[in-house]
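Note that one protein chain of the assembly has been removed; the remaining protein chains are unaltered in position.
Showing subunit A:
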């Protein structure tokens, strides 16, 4: 992270400011950390510790829950499904958003405003409004063409990639606008086609924005629950739905639930924290400007 300049004047912050800051940030850290601590510590507790009264410290540490989670529910299969769905949705969403943002950023054409407004306003739709129609549409397309969208990973990929598309396009337009136009015009004069200019000049210059958009798209697809619970079957079920398998059993294995939650969170949280600098940079250059 290119750390922002230390903004405050050298006359130093008054005590009131420093103390307010200290107290506020301490309380906030506690609020943020407690569930994270519960998740990690409970995942290492024996079952007796999580069925009885809550205890801050485990009576003994065990990695048993991390072994059992794979057999209680077919977690590995859900994991692979989620990886395929979220991965494919991310790649497609980013590529499509790059094309769209390039068109809006570099060309004047009729209907430009209608396009951007329409795409952005789809963010406003309550998911519930098009859940059932989409479900019927996928079934109808399946019956008419034989392309199985309902219940398949493909249908879920299609759905998820449109969820992140509006925000991605919006953010990349801002980012592409900040790449000097002279650069790609020079490339055009040198004989690159418009696509050459896009991939050789604009995309490399906008990598932080593109990474940020990819992170966002992956997180959106990895965490979605509503459509996943309606549009998947036993073989295509994703983690969002699969994780609920632990709590519908007669005994609730809270230590396993916490272990599984931690395991499915690690890829996204690690990726997000590694790439968050790009997200902030991308937001600064794009969306927020």
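Rule of thumb we're sticking to: contacts are C-beta pairs under 8 Å (C-beta built on N, C-alpha and C of every residue); 3 or more make two chains touch, one makes a residue touch a chain; residues count from 1.
Here is the rule we use: contacts and distances are computed from a predicted model.
The complex appears with one chain absent; UniProt names that chain "Sugar ABC transporter permease" among the candidates "Sugar ABC transporter permease", "ABC transport system ATP-binding protein", "NADH-quinone oxidoreductase subunit L" or "Biotin attachment protein".
In the complete complex, the hidden chain is touched by one of A:44, A:73 or A:165, namely A:165. Interface note: of A:84, A:103 or A:183, the residue touching the hidden chain in the full complex is A:103.
Take subunit A: the residues that touch the chain left off the picture are 1, 3-9, 11, 13-14, 16-17, 20-21, 24-25, 28-29, 31-36, 38-39, 42, 50-55, 96-97, 99-100, 102-104, 107, 109, 112, 115, 118-119, 122-134, 136-137, 158-159, 161-162, 165, 169, 194, 219, 222-226, 229-230, 239-240, 243-244, 247, 254, 257-258, 261-262, 264-265, 268-269, 272-273, 276, 279-280, 283-284, 287-289.
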